[in-house]
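Yeah, one chain of the complex is gone here, protein chain that is, but the others are all in their spots.
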Amino acid sequence: MDTTSEQGLPPDEAERIAAICEGVGDDPHRMLDILRAVQDELRWISPAAMGLIASRTGLSRIAVEGVASFYAFLSQAPKGRVTIRLCDDIVDRFAGMPEVAAAFEAALGIKVGETSADGAVSLEYTPCIGLCDQAPAAMINDVVLTGLTPGRAGDIAAALKAGQSPEELIAQDFLDLTPHERATRQVENNIRHAGASLLSPVPDGAGLAKALDMDPVRIIAEIEASGLRGCGGAGFGTGRKWRFAAETEAERRIIICNADEGEPGTFKDRVLLTERPHLLAEGMTIAARAVGASEGILYLRGEYVYLRDLIEEVLQDRRDRGLLGQGIGGQDFDFDIRLQLGAGAYICGEEGALISSCEGLPGEPKTRPPFPVTQGYLGLPTVVNNVETFCHAARILDQGAQWFSDMGHAGSHGTKLFSVSGDCLRPGVYELSYGLSVRELLAMAGGEDAAAVAVGGASGTMIARDQFDRCLSFDDLATGGSVVVFNGSRNILEIVEYYMSFFVHESCGFCTPCRVGNVFLHKAIGKFRKGLANPEDIEYLKDLSGTIIETSRCGLGTTSPKPILTTLENFPLVYAATVKPSKDRIRASFDIQSAIDDARHMAKRGSEIFDEDYSE
Amino acid sequence: MTGFTFTIDGVEVAAKDGQTIMEAADAAGIYIPRLCDHEGLRHQGACRVCTVKAGGRSVAACTQPAAPDQAVENETPHVTKLRRDLVEMLFHEGNHLCPICEASGNCELQAMAYRLDMTQPTRFPYLEPCRPLDASHPDIALDTNRCITCGRCIRASEEVDGKGVFGYVGRGIHRRVAVNGADLADTNAAITDFAISKEVCPVGCIIRKGEGFAIPIGEREFDKGLIGHEIEEKKRD
Partner (left out) sequence: MTELRKARIATASLAGCFGCHMAILDIDERLIELMKLVEVDRSPLTDIKRFTRRCDIGIIEGGCANEENVHVLRDFRRNCDVLIAIGQCAIMGGLPAMRNAIMHSDAPLRECLEEAFLTGRYIRNTTHQVPNDPALPLLLDEVYPCSEVVEIDYNIPGCAPSGDIIYETLAGLLAGKFSGFERHRIRFD
């Protein structure tokens, strides 16, 4: 069966694919790396390519297709040599992306979603790429461009047509720059406030040096005593997580860093990855020592591919200095980190889905129990923590649990990075102690005009002015870091509709309520926006949201209705103002004029019933 | 192997260590509605129709291990309402026109709707997919517009037939069952496969050619009894 699919592959392509597979030892668990490489080189994953990859890795063709068809950055139709991905996030839209997109379309002569006939350029939309503080932004192959304008879009299109490489758009001497220079030429850090833990100057290697002198049990005790909780959003106790993994009997244990920050409006890990990559590696190494792991994976979201060289360089540097690899610190302690790139899937920020993705599978969450700390990556005890969490851990080992615990307030200790974007004067990253109010943060960011704030991004809480005194902490407004500011001119329903379209796009589709229910929620919001909703549709939204939350398998489905529920609660008039009550029990929400419009055009005549001033 | 007890809707049920809530319930003659789960195949927890409340949390009974002294809610009005919503979602996701479907009367989706007192699928908009029919195989046809992505055929082909004829492709609402080849005729599927047998596909997606309407509408499996009655009859023994 598989052999038939291999036919029709040009010999040079077959050779290149074989070489890619061989480069990862034909390991099916490296499927994402293989498919990414094939996509980069051949610009698509053809059926024939899938057949060859399947036979090299010992999988069935359908298994390869399952992975290839899951990730947004992998394509089963030929893409242009240059793929322009315009960030479609609501912040980018409000910052002028529609005009930028129109300029690209005009200059390239193709619509969004199309590839030029000569195979040179593809133009498409992609959800939040983590650059909301410098929107509108776009990815062009492996580089990113920020602060786009229609004029700049025209220049970019012209340069690409003239044969410039995407890298040359950044700098003519791009390849001569250091990886750090390359990253900072593309993206501003926008660090607006440096707190004590992460963004103020940090000593190199101090935490790891202390950890190497400590008993693993004491390292975990120190982390537990600090009160550090996961910074990705869920807030599970980091020390406890490490302890569970350490206590599970196993030959091998795994440390995974979740650098897949995909929540719309979140970009704080981007800054840590750029400015504190050593601290991150240090934190992962400390975790490895604490739980007895020798293998680490840094899962970098595909949107941050522009940071790949920077991170690879840091990892190599640490290997060269004996801080990664065998016998770290002259002790009987081996640990190394592999960089795993994602390929466009928000769901991979979910712990189980991230592990699935690292294993070369579609990014589907795993059934729990078992939990990753006992059976995670390849069935091995696995610690998955966020970038920020690992960085804090390294600082805690250096400065002590008490130092960290004294910051913030009860239940929410330490500092937190907030990514602030949208309608404010100073968008960027703020490192602040937990417990400040939204109002205080808005004042720092120059967002006092805000009418609404999405705390925690799409899956967070949308609050109105009367709640700006609420507190940013695990007990009140929890957030993985995203704080998106909207002024009074923004249409709340447009924001909600965007967030729901985001969840429809990003649901993995494994379970019924999330796969199907979110589509219905999105359609229902569309009815509200068009003024075609009935009064009972408000109850419908609440009821359907409740079912999705109660029956979904993972955190995506249990939070996806939140944009609707929190706006229904905090902006009820927005909904009430648009509904159309039935008159004489005839639904005002059914639009007969639009329903007969196609037929009117085809028949070239009006309606005998509805176009006259008809009455019985 | 040691055992323990827990309760389902107040009835005490015996369970062995490692058993899921559904396995223990089945053994005790208590039916928990399910669509993606099938006896003899790996549990998946995808359709969520087997959602129960255990210790106040919603869990999928097919994958959730039973726990000592836990109080599980199964057929309460609230849980039944959640399940009805899920079944109705599946009706609206695909093209489930019972009047023209050969599986009508033998269809587990339809039978589940009856059991859950869903009188009509009108709650949601119809998504009306338009996927091509695969009639390439001499003995089998595939209409994935009726697929509920339960994946029973995938697991049956992998685990029982040892073939891997089917697999999931796509993401989100575009996730669906596809075949390991250009079309079904391009795979090693056979009419004798367990995956193709009547009991595996719960709906009218996998169609065995040449046997349509051999049993007339009105005299089919679920015309005779409510879905789940075989399990519930165990309790009366």
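A and B label the chains in the order they appear, each numbered from 1.
Definition applied: a residue touches a chain if its C-beta (ideal position, glycine included) is under 8 Å from a C-beta of that chain, and two chains touch if they have at least 3 such contacts.
Note that the structure is a prediction, hence the values are computed from the model and not measured.
Chemist: Among the chains present, which touch the one that was left out?
Modeler: When the full complex is considered, the omitted chain touches A, B.
Chemist: Among B:76, B:122 or B:188, which one is in touch with the chain left out?
Modeler: B:122
Chemist: Could you tell which one of B:44, B:58 or B:110 touches the chain left off the display?
Modeler: The missing chain is touched by B:110.
Chemist: Contact with the hidden chain only, please: which subunit A residues?
Modeler: 582, 584-587, 589-590, 592, 594-600, 602-605, 607-610, 616
Chemist: Take the complete complex as the reference. Which residues in subunit B touch the chain that isn't displayed?
Modeler: Residues touching the hidden chain, for subunit B, are 95, 97-101, 104-105, 110, 113-115, 117, 119-122, 126, 128-130, 145, 217-218, 223, 226.
FYI, only the chains that are shown with their structure count from here on.
Chemist: Quick one: report the Å distance separating subunit A from subunit B, using the average Cα coordinate of each chain.
Modeler: So the centre of subunit A lies 33 Å away from the centre of subunit B.
Chemist: In the complex formed with subunit B, which residues of subunit A make contact?
Modeler: Residues 1-2, 4-5, 47, 60-63, 65-66, 69-72, 345, 362, 367, 369, 504-513, 515-517, 519-520, 523, 540, 544, 547, 550-553 of subunit A touch subunit B in their complex.
Chemist: Inside the complex, what are the residues of subunit B that reach subunit A?
Modeler: My answer: residues 43, 45-49, 51, 58, 60, 63, 65, 81-82, 85-86, 89-90, 92-93, 123-125, 127, 148-149, 164, 166-175, 178-182, 186-188.
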